[in-house]
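Heads up, one of the protein chains got dropped from this complex, but the rest are sitting where they should.
Right, subunit A next:
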Amino acid sequence: MDVLQYSPQNLSEPPSLYPGYVSTVPRSPRQKLVSIPQTLTEVTGPIDFGDRVLRAPVHDMTRQGKGDPIGERIIVSGRILDDRGRPVPHTVVEVWQCNAAGRYIHKKDQHDAPLDPNFTGQGRVVTDAEGRYRFVTIKPGAYPWRNHHNAWRPAHIHFSLFGAGFATRLITQMYFPGDPLIDIDPIAGAVPADARRRMVSRFDIDTTENEWALGYVFDVVLRGRDATPMENPL
């Protein structure tokens, strides 16, 4: 059985080993990855499972507590596309982030910043038939980490996406335009500068809602199917 494969991984992916991000040193393989053809295993993947196993959708992360969370309410919207610009419909998008003060609800987050009883920082949406998603949240704060002296993560929202198959899985981070921390952050900086810009959302006045919240647009591009079946590399 020959299957139509997904496009190759991008050359501008971060490497597994990036010494500026210190934890990659003991946590990256030293042997070369073994290239394999995509088989039925890689071109299939979990779809239509969201309602069966995952928790309920959360479109508004400012409505998870008894009251309003502290911080700047924002709208994040965009499209999930493949690399030929075709929408990826009905796909699960999981997001998580710290609160406006830069603190996560997590036992290992030691940052001396307050928790917000009205903000959990996790959401889940599903794209529509045109690949669109939208959620409401609070703008996350920057937070320190112990990678090096005076290390601060730029404000970011974590995104987890599936797409159509095992090979299209993606976890990334969305950054905010104009943040001076992006270019000195070893995690964002592990990605070459051209491709790094693809992780920066843009402010959008049309997504912004009058007297309510600023809007940011973040489109995500996943691997797509090749137009023609590839030569069988075996």
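By definition in this document, contacts are C-beta pairs under 8 Å (C-beta built on N, C-alpha and C of every residue); 3 or more make two chains touch, one makes a residue touch a chain; residues count from 1.
In this text, contacts and distances are computed from a predicted model.
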{"item": "Complex member absent from the view - protein name from UniProt, among \"NADH-quinone oxidoreductase subunit F\", \"Cytoskeleton protein RodZ\", \"Iron-sulfur cluster-binding protein\" or \"Protocatechuate 3,4-dioxygenase subunit alpha\"", "value": "\"Protocatechuate 3,4-dioxygenase subunit alpha\""}
{"item": "Selected residue (touches chain absent from view) among A:Pro14, A:Pro57, A:Pro89 or A:Pro144", "value": "A:Pro14"}
{"item": "Residue numbers in subunit A that touch the chain omitted from display", "value": "1-3, 7, 9-10, 12-16, 18, 21, 23-31, 33-47, 49, 52-55, 81, 83-85, 94-96, 98, 104-106, 108-109, 120-123, 158, 160, 164-167, 169-173, 187-188, 190-191, 194-196, 198-199, 220-224, 226-228, 230-234"}
